[in-house]
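Removed from the display is one protein chain of the complex; every other protein chain stays in position.
What follows is subunit A.
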Amino acid sequence: MIPKKKEEIHETVEPQHPAKKPKKKKMKPVPPNKKLNTGNQNVTGYAFISPFLIGLFSLTLFPILYSLYLSFTDFDLMGTPNWIGLDNYQRMFTEDPTFWKSMKVTFFYAGVAVPIRLVFALLVALALNKVVEMVGLYRTLLYLPSVVGGSIAVSIMWRQLFGNDGAFNSILATLGLPTHSWLGDPDTAIWTLIVLYGWQFGSSMLIFLAGLRNIPKTFYEASSVDGAGPIRQFFIITIPLLTPVILFNTIMQVIQGFMAFTPSFVVTNGGPVNSTLLYVLYMYQRAFEYFDMGYASAMAWVMLVIIAIFTALIFKSSEHWVHYESDAK
């Protein structure tokens, strides 16, 4: 951007001295020189961002496009890929019950865990917004689970907590309640993962909190003069003014929910009986356990399309429920 601007400046500067032009005829080589200079500046600019550019092309764009190519091959990680057309996609949709199972699990997981996290994050943000003293401390404490949340360590801790002899069962036992094999029961295992996802509400919470801080106090004062209680205020002021932030958080969380991997890989490894086999985990299994990289690449592209559709739908629907201050004239 910056070099470009300079170019524009040069261009606009030159016509300002038309009168001097004839005099400077002999100095004609100057403008090309100038151009060379700007060229050099461009190079410098690109040189400065080259670490990013090299990363983008070699570590992001190239692998993405290569995986698209691989999705049409039978690549098995070790041999050379052979072109097999749409076979992988056909196999996925017509011959692979596990694929559909993982799809179902993932939709359930994302469908339940994302709203839970968003609601939870909003509630905590509202509470924090009311706290006057030591906000920083509370904010940090509540944000901590998200800092460490995606990590293997927390997943292992989760496995211990909900294991048969884990802390959760011991608490139940001391309270005289029946214990349960939370991770071993196909009906409950997925819920432990959902709770884990909900618990890591920190980043959405921070964004909500920032959004809440941006709502002018005067609105609340005015409405309370008109006799609106806190609940009414929440629905007619807070929620509408927060909708852009809600939109952002929803999109980010939906994407994250579909791409969740660590919890099911570490806590349950997809079991029992595939009840926690999230899509990305199944993709990993195909790629690295069954050496079915072509198929796994095809799965990745299907997921990309699904996420794209969901994001598009949310954006489309946002016209009806997101309220922007700027166009409310």
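Just so we're on the same page, a residue touches a chain if its C-beta (ideal position, glycine included) is under 8 Å from a C-beta of that chain, and two chains touch if they have at least 3 such contacts; residues count from 1.
The rule is simple: contacts and distances are computed from a predicted model.
One chain of the assembly is not displayed; among "Outer membrane lipid asymmetry maintenance protein MlaD", "Multiple sugar transport system substrate-binding protein", "Transporter" or "ATP synthase gamma chain", its UniProt protein name is "Multiple sugar transport system substrate-binding protein". Listed residues A:142, A:194 or A:293: the one in touch with the omitted chain is A:293. From the options A:210, A:236, A:273 or A:309, the residue with contact to the unseen chain in the full assembly is A:273. Checked against the hidden chain, the listed residues A:45, A:115 or A:163 yield one contact partner: A:163. Here one chain is not drawn; of A:58, A:82 or A:181, the residue touching it is A:181.
Residue-level contact of subunit A with the missing chain is found at 76-79, 91, 95, 136-137, 140, 147, 163-165, 181, 183-186, 268, 271-274, 288-293.
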